[in-house]
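Missing here is one protein chain; the remaining ones are kept as they sit in the complex.
Order of writing sets the labels: A, B and C. Residues in every chain begin at 1.
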Amino acid sequence: MDEMQKFAREVFESQPFSLFIGAELTAASNDSAELTLSIKDHHKQQHGFVHGGVISYLADNAMTFAGGLALGGNALTAEFKINYIRPGKGERLVARAHARSAGKRLAVCQCEIYAVDSGVEKLCALAQGSVVPAN
Amino acid sequence: MDEMQKFAREVFESQPFSLFIGAELTAASNDSAELTLSIKDHHKQQHGFVHGGVISYLADNAMTFAGGLALGGNALTAEFKINYIRPGKGERLVARAHARSAGKRLAVCQCEIYAVDSGVEKLCALAQGSVVPAN
Amino acid sequence: MDEMQKFAREVFESQPFSLFIGAELTAASNDSAELTLSIKDHHKQQHGFVHGGVISYLADNAMTFAGGLALGGNALTAEFKINYIRPGKGERLVARAHARSAGKRLAVCQCEIYAVDSGVEKLCALAQGSVVPAN
Partner (left out) sequence: MDEMQKFAREVFESQPFSLFIGAELTAASNDSAELTLSIKDHHKQQHGFVHGGVISYLADNAMTFAGGLALGGNALTAEFKINYIRPGKGERLVARAHARSAGKRLAVCQCEIYAVDSGVEKLCALAQGSVVPAN
């Protein structure tokens, strides 16, 4: 793992909310990041599926890391949009984000969120947003 | 509190993730809803501010309730977009959503999320999205 | 009309596409702008309503001007989102945008687009986006 990926992991592990919700940074490259969440009952809404807010957290944060890696430092998601496609259910959710473009001030990222149910991965949501350097 | 607001409260209290994250449904009308969250350390990211994923959860869920109340029943947020404006810090976050239009199949909602810091309310994020009947 | 509003008008009149499509800048303040378009047959889609692309142009451009006025200079819309609510029909469309926040690098804007049909104004679409200085 190179320096930037090590830095990404350290940043991730210093996010109290990511630890609280139980997410893991499971992959990172120079312009992409993957978060994985083992689905627990406390992630759910009234119908027994993962709450949209959990999915939007994964999208937001995976894009922050993909964008930060592309921009080369600490970063923030400035805005994003998400379309929910299928209910989040099964063993785990996997959010894969990558930067589609990166300048000095901005990276535009996309994220695909999959639900892995009985070992089968299905597209659960799609997101797109802007990531900016943290300062 | 009328029947629909009572129904909204029951639905909210049956959302395990809303209880886990510590949000409360603090107001509801026939086309609006307000969620409040007391900020705790476990809601934060690496800079000590509330994680964007917490703010996006509040926006998503406040719009689900505003849209559901406007549509007259159980509802889901189908998609939304959020722009973060100021860091989330202080005592609590308040998300106020209202339905700007509602037909049979769809309500279009907007949400303003405020951070209350030393008693002063400041605009923290703006969101907009679509809510659909749950079935 | 103050200097900034005069500047806004000059910029608007130097946009070939705005002249081609037939839009007018009908109001401007230090953080808001209004565009008006008289509906013609060439603005329509296959069902006889104004094409969504015309409405999204109005939203994009009204927010550029509202954001630029708030930022104090030439500006660009970096990204936006639009929800269509009702068909665009009648005499004209009116897009009213305002900046909800403005820093040095970014203004977050919202826009309401109304269709005026037989003198009655109805909400046709809602948009939200980010405007940045042009250089």
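Just so we're on the same page, contacts are C-beta pairs under 8 Å (C-beta built on N, C-alpha and C of every residue); 3 or more make two chains touch, one makes a residue touch a chain.
As the structure is a computational prediction, the values presented were derived from the model and not from experiment.
Chemist: Which chain C residues would touch the chain omitted from the figure, given the whole complex?
Modeler: Touching the chain left out of view, chain C contributes residues 11, 14-21, 41-47, 50-54, 56-58, 60-61, 64, 74, 76-84, 134.
Chemist: Contacts of chain A with the missing chain: which residues?
Modeler: Residues 81, 83, 85-86, 100-101, 108, 110, 123, 126-130 of chain A touch the chain that is not shown.
Chemist: By the contact criterion defined above, which parts of chain B meet the unshown chain? Give residue numbers in ascending order.
Modeler: Interface residues of chain B facing the absent chain: 78-79, 81, 105-106, 130.
In this text, only the chains that are shown with their structure count from here on.
Chemist: Could you tell me which chain lies farthest from chain C when each chain's centre is the average position of its Cα atoms?
Modeler: A
Chemist: With centres defined from CA atoms, tell me which chain sits nearest the overall protein centre.
Modeler: The chain sitting closest to the overall C-alpha centre is B.
Chemist: Averaging over Cα atoms per chain, report the distance between chain A and chain B in Å.
Modeler: Distance between chain centres: 21 Å.
Chemist: As a quick test, compute the distance in whole Å between the mean CA positions of chain A and chain C.
Modeler: Using C-alpha averages as centres, the distance is 33 Å.
Chemist: Roughly how far is chain B from chain C, going centre to centre by Cα mean, in whole Å?
Modeler: Each chain reduced to its C-alpha mean, chain B and chain C end up 28 Å apart.
Chemist: Which positions in chain A touch two or more other chains at once?
Modeler: 78-79, 81
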